[in-house]
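The complex appears here minus one protein chain, its other protein chains still in place.
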Amino acid sequence: MTKAKNKSVNISKNKSFTVRFAGDSGDGIQLVGTRFANATAVAGNELSTLPDYPAEIRAPAGTLAGVSGFQISFGDETVKTPGNKPGVLVVMNPAALAVNLKNVDKGSIIIANSDAFSQAGLEKAGYKTNPLEDGTLSNYRVIAVPASEMTEAALADSGLTKPQVMKCKNFYMLGILFWMYGLETEDTKGWIKTKFKKVPAVAEANLKALDSGYAYAEATEIFDARFETIKSAVTPGKYRNLTGNEAAAYALLTAAKLLKKKLFYGSYPITPASEILQTLAKHRATDVVVFQAEDEIAAMAATVGAAFGGNFSATGTSGPGLSLKLESMGLGVIAELPMVIVDVQRGGPSTGLPTKTEQSDLLQSIYGRHGESPLVVLAAASPADCFYTTLAASRIAVKYMTPVIVLTNSYLANGSEPFRIPKLSELHKFEMAKLPPPDQFKPYARDPKTMARPWAWPGLKGYEHRIGGLEKAEETGAISYDPVNHEKLTAARSEKMRLVAESIAPTKICGKDQGELLVLGWGSTYGAISTAMTEAEAEGLDVSSVHLRHVWPLPPDLGKVMKRFRKVLIPEENLGQLRMLIRSEYLFEPIGLNKVQGQPLNSDEVLAKIKEVLGGK
Amino acid sequence: MTKAKNKSVNISKNKSFTVRFAGDSGDGIQLVGTRFANATAVAGNELSTLPDYPAEIRAPAGTLAGVSGFQISFGDETVKTPGNKPGVLVVMNPAALAVNLKNVDKGSIIIANSDAFSQAGLEKAGYKTNPLEDGTLSNYRVIAVPASEMTEAALADSGLTKPQVMKCKNFYMLGILFWMYGLETEDTKGWIKTKFKKVPAVAEANLKALDSGYAYAEATEIFDARFETIKSAVTPGKYRNLTGNEAAAYALLTAAKLLKKKLFYGSYPITPASEILQTLAKHRATDVVVFQAEDEIAAMAATVGAAFGGNFSATGTSGPGLSLKLESMGLGVIAELPMVIVDVQRGGPSTGLPTKTEQSDLLQSIYGRHGESPLVVLAAASPADCFYTTLAASRIAVKYMTPVIVLTNSYLANGSEPFRIPKLSELHKFEMAKLPPPDQFKPYARDPKTMARPWAWPGLKGYEHRIGGLEKAEETGAISYDPVNHEKLTAARSEKMRLVAESIAPTKICGKDQGELLVLGWGSTYGAISTAMTEAEAEGLDVSSVHLRHVWPLPPDLGKVMKRFRKVLIPEENLGQLRMLIRSEYLFEPIGLNKVQGQPLNSDEVLAKIKEVLGGK
Amino acid sequence: MENTKLTAKDFSSGLPVKWCPGCGDFAILNVIQKTMANMGLPREKFAVISGIGCSSRFPYYVSTYGFHTLHGRACAVASGVKLSNPELSVWVITGDGDGLSIGGNHTMHAIRRNMDLKIILFNNRIYGLTKGQASPTTLPGSKTKTTPLGAIDYPFNPARFAVGLDCTFVARCIDSDIAGSTAVMERAAKHVGTAFVEIYQKCVPFTDKEFEWLKDPATKEDMILRVEHGKPLVFGKDKNKGIAIKNMKAEIVTFSGAVPAEVAVYDETNDEMAHLISGLKHPEFPTPIGVFRAVRKPAYEELYYDQIKHVGDTKEHELEAVLTGPDAWEMK
Partner (left out) sequence: MENTKLTAKDFSSGLPVKWCPGCGDFAILNVIQKTMANMGLPREKFAVISGIGCSSRFPYYVSTYGFHTLHGRACAVASGVKLSNPELSVWVITGDGDGLSIGGNHTMHAIRRNMDLKIILFNNRIYGLTKGQASPTTLPGSKTKTTPLGAIDYPFNPARFAVGLDCTFVARCIDSDIAGSTAVMERAAKHVGTAFVEIYQKCVPFTDKEFEWLKDPATKEDMILRVEHGKPLVFGKDKNKGIAIKNMKAEIVTFSGAVPAEVAVYDETNDEMAHLISGLKHPEFPTPIGVFRAVRKPAYEELYYDQIKHVGDTKEHELEAVLTGPDAWEMK
């Protein structure tokens, strides 16, 4: 690690740090955020990131609507979320300060590009006077850096135009941050060289900006603080940073490979799920078919078609798209074909808050189809867990011959964390019912252990058969209007769910396995709950937690586990959807912590609620 | 009433009778069934009917697949269902016998057109020998009528062709039935004359066939039994027979008239909801706009558009269509516009059993939309109640500015019962929030008593405003990404549901208001439950019942009511959807009686379950 | 693929066929079974995908793979089948309601992509299965259950609709004209890319008389224009009438003897001619049948697999490289 040598600074050691970069959407915030994240990871930190894009594609430069943010928390293994409030806020312009200040505690550090605090810039942000100078920030440690000017100076001989030069100031700022956290610049330099291979002058300029920022921090008196994290002991191996959407996409690729089948992914773009489609589009191959359909109905119907066609098949969407897919998904249910549906939840109802996060499609996933139309619903807990949850969903889909919904949300989809890259050989093989010989083949003869019907696809000689959306006769799958048969088939579809439930691993309790309070979470609240749990444990509070991947059907031992606690608290980003299921399944009233703000629950809120519940016992 | 005069017969008096007509779909079964129903009604009976169409449009004549049925139960006020098993089965051919025999108790009467029991006819029905003669029916009272031959004889001089003559044999049979039940033929004769006005020869022939059948029964020895019902005391007034689909259609016409608004009905044909569209299509007017859209999505979207346009607006569909409508319905929820969605449930999942009945869209109606997207769900109890439930839904939609779903099903939709025709002046007026003057108008300012926002439609000067599917700011309805605002609006939409719940009339208990067992029903099981209750009461069983029209939100006093009973039994035609809601809302486990056969629950099944539950206490 | 030659019977599933006696669907079933037998492909290489409607019951009667999907979704499901399993011969069976009302979007996008599907649209101008409501091909004025005073919607002309979308193969035929529909079906079967075939189909209970005038031996030759590539557009019992195109408009010319030069010679590769001809309507004009348009353009799945053939199948190490990405690091 590069060490500061030429001046004396205070080194603060801490288990974790939270930094937020903010600036205009044109300022390259996501880019430097990602590079910073990478550097902290390479230095051996756990980390969690969250980008925060403006809702408009290109809001006017310098306005509040145009502010883009990137937050990262890094440090030891207790880091599970991007952090609540940043200890360091980096702002590239006044609007970024105006938008983010309310989320920064007094006493924190604010690093500002002071050159951007011009009259015009201040006005766009709604400031009458300059907050860097008028006392607004007197309770903060403000570090004003004339980053534009310094970058310009550093790149005087670069031969670049002024706008090109100005685009480099984000790397100047990044250099400062690298110095502050004692991070290596090597990897990022390599990255810059590859990225701008075709325009060497730009590569050169960015490298210089980075070095200049680093040198500036090292040289200047105003930086009196450096930070070092206490590293955690991590499983050795190769790691990368991964967003939830990338993780879901890679899991589908991996599932198909493990199953030795072609992957079919049919989808229609929608925020915040489009990146799954876009990621897979990059990896198209003769065995990776990626189809942008005309709408979500076609995407789902084609996914059903591809499953019938014998591919490992999947689709992805967000709320409005999930609504549209329900009818065709129901065809998947009655046809009993394997497929995975990834729903990246966003703020609802209707178009709602397309870029914001929520957990409000749970009940729709379970009950949204007409008729008795059961399927399996899993939820991912963290960006990297989107990989393992989607993989688990794929295994269930194929083993039980059923559609499986994977719930993530925009918080997980856009957030990132380190992911240990598995070797395919480490991952166990898929289970799939064997096809009997053609003369014994019956389309709806079930394996009693899974209730799965055999999967025979066009092209296989001797297995020609016809299926459809009308109720089908036992075994043969022929159309049947028989009343008792309908009852049997309805029961068979629901028995399949029971068998999936039976196969769920015993519920893992974090903390003591009995006591005063159990925090029961699902999906994206994992990070906030874990962090809160660590703090609660440190304070000696009598609280344990369970986090559900299997949200439907629920794990069969969950009832017993919950009974061992006097109270159960369910934090959710909706009005209480899991709570409703728990009430209905276990006939008691859990306590709810519900936030419906399009924002993730944070660990402070969870901890405060834990204390409130325990205090009030 | 025409009395039998020329021979001595046994007159059986009874509180109610159940008769089933069955024959080939070409035999005019539905027609004579309807005429018979009308005659029983005119004679002052309560009644309930259910047609049973073959699934194929025109299955080959004489085959099992081609059998059409029509069942009617009539008598005193205890008649609430078309009856479980018919006491008299009328069969026009062997296939009709083969299909229906299993549903007839030994000792019942079977009236058969013996002429149809030819070698060819028997073969098509799968009979090797003639069941009228081979002892198969030895435990039944069989009355073999050579109806074809007799009709032919009666119409020898009619000048009609043989096929035309054969088409009259249903009226011959009807004549026999009229005699048996001592019914007047006058009304039906009038009906025949109007119906066949353009072909007097056919009218004449049908009249003659009817009279001949009547005379035959009166004259022949084989008819030794006549039946008389014990009439109930009914509310005086004008009555008609009404199917559930007609009732829903008429309710929408009535609602618009009471509201003094144009009715817009946008729909797409689907079994078993098409008749609502078809009925309204007959009554189009400059203030009744009926729009057959290109699909269910367009139908729902146009319905939302027409509500925005200021019409009283509605749509209707069945399960697969409801799945498709969910996204646009969500727009109705966030736009807070009034509209009614009639869902005529059928057997699911997917295409399922399109002509069969079920109650399995309840949870979809409540939870099927993405995000937190609440609306009101009502369920109709009987064919005529489809009128009052749809009217109630319309009132709520307008008063609270919200979409309301009305659940019926194919059993109610196709079944009929007498309906006392209201004068419009008897029906109370609609409540609707007043529009403030333009300068005080804010699109999302709410009436605190209902949380309704004001309804201002294009054309109104000074109220120009813009709304949409993105989350909206309090009061102004402008786009808002503000977190706290989102939470407030989410709460407001859910508060609206609470206010609807508050307005629900106190729950009516049938029977004692506390005791051992409460039967809790909703929707189409009303008839079966009522009939079972009457019988249970007669047997002195300790059981009461409550029937819900408001299935979401639930009546606020329901919990208290249920607490007064030791056990609660919920009969449903699904796997336990209301039961799930009750568990979740009231934290106890009701007993379920669930039938998922595409067939209505019948009163015997309910009664047996009541006894089982009470016996096992 | 060298099997013993299959016959139409080999393509029957043996299930009792449940259409109304006299329904036009029977004849079409026979023609398609025969066409399939003549394709030289074994049964397992066919997938017959339908929506919902009377016509959509079709797959149950064919002994290949079959999928009776959802109302309107046949083309979308079939696109998934074809892309996932491109060696199959994929047939879409749909109705005027299924394919043009609720399913219009999928039909039009399948055509736009030139997805290699044979889309066979049974046009009986009515919703048969749901018992007689108006469809988007119901003619103005027709009384149906939903149009008691007569339909007011302008109807689609399915073949012209497909031509307007630049479909690479468009044809029209009549259920009862076995020779004509066999010829069309044989060509559709061989076409690579979207083949769209509209079949005028009799529906006994609801549109019994709809196409009678095209079937009545006394009048039909004056009512029908048989379109053939490279042949002049001649019709009439006495082959004495022809279609001339003047100022981009069709005109009927009557002649005796040799066909005059002004009678247009049909060119199935000419978009505008296909558009004009497919638009000819009774009663001003005879009703054209035959192949209206046939051009070869790479099909969607050809373009798809072609674009990535250099990538081939994903090897394990390639997938591992993808998972690793450019930015991984080692932790010890």
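Letters are used for the chains, namely A, B and C, taken in the order the chains are written, and counting of residues starts over at 1 for each.
Operating definition for what follows: a contact is a pair of C-beta atoms (placed from the backbone, for glycine too) under 8 Å apart; a residue touches a chain by one contact, two chains touch by 3 or more.
Fair warning: this is a prediction, and the values are worked out from it, not measured in the lab.
Counting contacts over the entire complex, the absent chain touches A, B, C.
Touch with the chain that is not drawn comes from one residue among B:A59, B:L331, B:A473 or B:I529, which is B:L331. Contact with the undisplayed chain is limited, among A:A281, A:A445, A:L460 or A:L587, to A:A281. Touching the missing chain, out of B:R240, B:K449 or B:K560, is residue B:R240. Here one chain is not drawn; of B:E464, B:E502, B:E539 or B:E612, the residue touching it is B:E464. Take chain B: the residues that touch the chain left off the picture are 38, 41-42, 44, 187, 191, 194, 234-241, 250, 253-254, 257, 262, 264, 266, 283-289, 291, 293-295, 297-298, 301-311, 313, 327-328, 331, 335, 420-424, 457-470, 478-479. Listed here are the chain C residues that touch the chain not shown: 101-102, 104-105, 108-109, 112-114, 136, 149-150, 152-156, 160-161, 163-166, 245, 247-249, 267, 270-273, 275-276, 279, 297, 300, 303-304, 307-308. Annotation for chain A: contacts to the undisplayed chain at residues 56-61, 65, 268-271, 274, 277-278, 281-282, 284, 290, 292, 294-296, 320, 350-351.
As a working rule, only the chains that are shown with their structure count from here on.
Each chain gets a centre from the mean of its Cα atoms; for chain A and chain C, those two points are 45 Å apart. Note: centroid distance chain A to chain B, computed from Cα atoms, is 48 Å. Taking the mean of the C-alpha atoms as each chain's centre, chain B and chain C sit 40 Å apart. Touching of two or more other chains is recorded for residues 52, 68, 70 of chain C. Multi-chain contact residues of chain B (touching two or more other chains): 320, 350-351.
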